[in-house]
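Note that one protein chain of the assembly has been removed; the remaining protein chains are unaltered in position.
Going in written order, the chains are labelled A and B, and every chain counts its residues from 1.
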Amino acid sequence: MRAGRITLSRMSDTDGRRWHDMGGLDGDRVALDEHDYALWEKRVDALMILSTTKGLFTVDGLRRVIEDLGPDYYEKMSYYERWVHSVNQNLIEAGAYSLTELSDKMAEVKARGETYGACAGGGDD
Amino acid sequence: MAPAPGAAMTERVRVREMIPPGHVRAPYYLRGKVGEIERPLGPFGNPEQLAYGVPADKVPLFRVRFTMAEVWGDGAENPGDTLDAEIYAHWLEKVD
Partner (left out) sequence: MPHDHHDHHTPHSHSGLSPSGHPYRADQDMPLTYWQSLEIAVRELLIEKGITTELEVMATIDQMDSRSPADGAKVVARAWSDPDFKARLLADASAASREMGFDIGALRLIAVENTDSVHNVIVCTLCSCYPRNLLGLPPDWYKQRAYRSRVVKEPRKVLTEFGLTLPDDMTVRVHDSTADMRYIVLPARPAGTEGLSEDDLAALVTRDSMIGVAIVKAPE
């Protein structure tokens, strides 16, 4: 006979509902304030349009990656932060570039300065 | 069994009660609910395949109309109001 208690891994008790599938759940009053889209957000949007038009991935793939982020990230990340994360992940899966290439480029970008304007370069206003 | 691609308007259908852990477009709040086909929309690429970079089959898509009474029961704000959603054929069962 084995001595001591047998313990099993604690299991979750989710009903399977996914966080983004929120129709019918409780919510607050609608907040009517709106913000202007920043240039970096417009660029993310453009990258999504161009990538999907060029067949690198689909809008379904965009949604799938965002859904897989989970509820915490919905609270922590802004709309276009979730989008740029998803655009990037879909492009990685499409083989557009490697993570190493991406890391090197991100480091290069960061080294250009402190602000978005300084690091975006390209001469756009 | 799923409705035929050219299913008649007002044919009654039930949304299947599946709860898969992946990218689907049948909202949780409509699963198990019965509605009427408002109009067939034709075939579209299956988002459950497109989302994963898998070659996608074309699946018939339907606009289905539900009463709020059907969807929310006693909790409905106004039972005669309606909810229309687009549901793919493989999520629908014919109701006799």
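Just so it is clear, a residue touches a chain if its C-beta (ideal position, glycine included) is under 8 Å from a C-beta of that chain, and two chains touch if they have at least 3 such contacts.
As the structure is a prediction and not an experimental result, all values here were calculated from the model.
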| item | value |
| --- | --- |
| For subunit B, residues in touch with the removed chain | 25-27, 29, 41, 44, 47, 61, 63, 71-72, 75, 77-78, 80-88 |
| Missing-chain contacts mapped onto subunit A | 20-40, 42-47, 49-51, 54, 56, 63, 66, 77, 79-81, 84-85, 87-88, 91, 96-97, 101-102, 105-106, 108-110, 113-122, 124-125 |
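Here, only the chains that are shown with their structure count from here on.
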| item | value |
| --- | --- |
| Geometric centre distance via CA averages, subunit B-subunit A, whole Å | 28 |
| In the complex with subunit A, residue positions of subunit B that touch it | 19-23, 27-30, 47, 50-53, 71-72 |
| Subunit A residues touching subunit B - in the complex, by the definition given at the top | 15-18, 21, 23-24, 57-58, 60-61, 63-64, 67, 93-94 |
